[in-house]
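Note that one protein chain of the assembly has been removed; the remaining protein chains are unaltered in position.
The first chain written gets the first letter, and so on, giving A and B; residue counts start at 1 in each chain.
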Amino acid sequence: MKPAVELRGITKRFPGVVANKNIELSVATGHVHAVVGENGAGKSTLMKILYGMLRPDEGEIRVNGEKVVFHSPADAIAAGIGMVHQHFMLADNLTVLENVILGSEPRRMFGIDFAAARRRINEISERYGLGVDPDALVEDIGVGERQRVEILKVLYRGARILILDEPTAVLVPQEVEELFRNLRSLVEQGLTIIFISHKLDEVLSVADAITVIRRGETVANVSPKEVTARRLAELMVGSELPSPETGESTVTDEVALEVSGLSLSKDGRPLLDGIDLRIRKGEVVGIAGVEGNGQAELVEAIMGMRPIDSGTIRLLGEDITHWPTLRRRERGIAYIPEDRHRHGLLLDAPLWENRILGHQTRRPNAKGPWIDRAGARRDTQRIVEQYDVRTPGIDVAASALSGGNQQKLIVGREMSGEPVVLIAAHPTRGVDVGAQAAIWDHLRRARAEGLAVLLISADLDELIGLSDTLKVILRGRLVAEFDPSRVTPDELGCAMTGAQEVA
Amino acid sequence: MSVTEAAPPARAAGTAAPSRFRMSWRTLLLGLFGLLVLLSIGRVLTGANDITSGGTFGAALGLAVPIGLAALGGLWSERAGVVNIGLEGMMIFGTWFGAWGALQFGSPWAGVIAGLAGGALGGLLHAIATVTFGVDHIISGVAITMLGQGVTQYLSKLVFEGMPGGGETQSPRVPAPERVSIPGIGEPLQALEAKGWFLLSDLAGLLRGLTQNVSLLTIVAILLVPLSYWLLWRTAFGLRLRSCGERPVAAESLGVNVYFYKYVAVIVSGALAGLGGAFLSLVAAGIYREGQTGGRGFIGLAAMIFGNWRPGGLAGGAALFGFTDALQLRQGGVSVHALLLVIALLLVAFAVYQAVRRRHVRAAVIAAVCALAVFVVFAVTDTVPDQFTSFTPHLATLLVLSLASQRLRMPAADGVPYRRGQAS
Partner (left out) sequence: MTGFVDRLLGRVPLNGVLAIVAPVLAIVFAALVTSIVLIVTGNPPVDTLLLMVEYGVRPRTLVLTINQATTFYLSAVAVAIGFRMNLFNIGVDGQYRLAALIAAAVGGAVVLPAPLHIALIVVVAVLVGALWAAIAGVLKVTRGVSEVISTIMLNAIATGLGAWLLTQWAVPIAGSNNIGTRPIPESGRVPGFELIPGTTQQVFGFIIVAALVGVGFHVMLNHTRFGFELRATGQSEPAAVASGVNVKRMVVLAMVISGGTAGLVGMPQLLGHSYTYSLDFPAGLGFTGIAIALLGRNHPVGIVFASLLWAFLDNSAQILDLEGIPKEIVTIMQGTIVLSVIVAYELAHRYSQVALQRRVGRELGEVKA
């Protein structure tokens, strides 16, 4: 039988970069085919080409044996290909129904036939067990259900080949199993699934075939039965994996940051509910949890970026609960934000101005009300050298650097000025493996020198490897505490979803 | 127009439940009735009979139309994600071309079409700048408003200066569209009005103003509101347009041509503003005069914000501003003076609401203090000087926005520049 999708010799160039080089991919009908590779390997670009959002510079695409050329997503949709994006493409202010039918609305006289649309959506939802409510407003439904809406969107348009881009990035182990059950039932009905991921355990458990991409090229096509996660990882990276494990304990007795009874709510709903937390000098406290359970609010509360309802925060014994953000920073709280492009950098400003960001009241950047340009420039040069930030110079705009180098700059900046506490939110998200290892090294070294670290991450390996103490946050409360050296990802996952509430 | 009351459903952890303010027919009618009662009280206490007369309501309707059309124009544009500060400039085009078209072809309806076209041209310019070139929406809008003033000044000098009755800042008199009335009830209503009875006479005034001597163009304008609702919320075209203003990458990924819908939306927006301008020169004034828009394009935007980006809401906002405009134009000092009392009463009601229903003590106290201040001004003065009444609608806009701004919700991608292929 002809393969459902064949990509031959696909090449795509961007200014300064070759994203895809001679990619070969063959997906059999009725298979779940995984495409793995690390961040920046070129997987997203490849899928955008397959979905018609980008045109390849060279190469051809075949669907069910026939050559096709896609000028836009509409062409791909017509060929039976449907894409479920990693970042959901849903309009919050519109209903599920409106989001699903957009671009393929059923007509009745001059208007939309809402009744027919509703019927068809309910029918698809029941057939594949998706359980979606057409009249709900998208912003009111949870992450898992939104993903099912995205799947329903492509099924509504008659897709027979589904592309899922990092579908489990926002899901917890139990939800991942549910997703895989849905995928199995789709495949049983003859559909084909292409699955992009860098989570190798999941890939091994659900895929029928795996293609590995590295630096824009296909490096291997394997069957999951023949290969281990370790081997796959090595193929992905091309070298030994870094291990996040740390050495002996450096935890002291002195409490650097103490949070008591922290609560805040919005519109009557509690976002943080009585959080008690203690971080000692030389200790890394890791917090695991599904996105949206209060991590962001906790970070913002500690940084003073969000007002709280009740509770206290003490830094080295001093009550900083009502201090403004600037004062907290000056006193010694450093911050690596989750979204570096929004909160951590001025993308269009040169590197040396970004060095000043967050530290504009202290040496070496400032003297009183004046900015010390020479001092800031000198120090930026030091950070670039010490933290191995790859850049042509310090006058280059921050946007020109890669994600990993941007993050290294931020880490270097925040570590300067002898901080007492570091809040690190997803510090290696979207960062290439080399930079990730470097950042872990810096964190470990600072920890050994007495820095107290609050680590928030969705990468369970990172949490388990770096933390001295591991807590779980669920619905705004700290519900569990684990010893990182003994906990398993499955135990963590249960606590994170509340499947078993551990006191 | 949303006619449902949404009870926020139970939510998963971490997702916020916004308090959405949805109007039901019942609340709307109750609110209007309450306002009428307040106005009636004000009239009886101050003797300013004009504030609820048929003449005032009729004028209010007429003045609400250009504001409402500008607001509708703003709606079309912003629902597609393009902020249109240039509405004022497009309206200016409408006033000039409306007058010119009517004079050139001897028919007011030719003027209407010319005004539409003039405004649409301004819209096209804004669309090219913002959609194709990615220029910031507000800057482009300000530039177009400036351009509108300059171009019409230039054209007036060229075209109107030679004409009898015309000059470099105004046109000769232009023919106006016909006016119609519902027959038979005009006289009885007027009689009832003259009696001066509490509430009944005011109601009579309201009805008389709305049904007698209404311009055909007004009726067209009013019909455009439900038409816009139907087009934007009930057709595929409208859904796609709105999706461009909410999440353009989602629309693009489903094969919607975002650029196309933005263009259409902005051009329609300009046409509507142009229609509003044509109304000003053809119906309201009967003549083109330089500067006759008087900031109504911006007031229209305020009405749209006040209406929470929905057609029903903006019609209400336009009516409100039209009413304050009518008051200041007719018996300026006296009426606005009486209005002060009504405002003081409203502020008291607002303060009570904040204190009792919402428990915002600080807001209630501020409102109460303001009410007292307004009342003192009312008691101490006899009338409001002309210079102050001239900015009554502008002050009303400012007040309304200050009170209402926080509970509103604009289209999610409004004002965000969009380029194809942005999906990450």
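In this section, a residue touches a chain if its C-beta (ideal position, glycine included) is under 8 Å from a C-beta of that chain, and two chains touch if they have at least 3 such contacts.
In this text, all values refer to a predicted model and were calculated from it rather than measured experimentally.
Note on the chain not shown: across the whole complex it touches A, B. From the options B:67, B:85, B:117 or B:225, the residue with contact to the unseen chain in the full assembly is B:85.
Touch with the chain that is not drawn comes from one residue among B:30, B:45, B:146 or B:200, which is B:146. In the full complex, subunit A touches the hidden chain at residues 14-20, 40-42, 44-45, 215-216, 303, 305, 324-330, 335, 337, 339, 342-350, 353, 356-361, 366, 369-371, 373, 390-392, 396-397, 399-402. For subunit B, the list of residues touching the undisplayed chain reads 85, 125, 129, 133-136, 138-140, 142-144, 146-147, 149-151, 153-154, 157-158, 295, 298, 301-302, 305, 385, 387-388, 390-391, 394-395, 397-398, 401-403, 405-406, 417.
By our rule, only the chains that are shown with their structure count from here on.
Those residues of subunit A that touch subunit B in the shared complex are 44, 48, 51, 53-54, 72-74, 77, 83, 85-87, 89-94, 98-99, 101-105, 107, 110-112, 136, 139-143, 153, 266-267, 269, 271, 290-294, 474-476. Touching subunit A in their complex are the following residues of subunit B: 8-9, 11-19, 230, 234-236, 239-240, 242-243, 246-247, 249-256, 409, 411-412, 421, 423-424.
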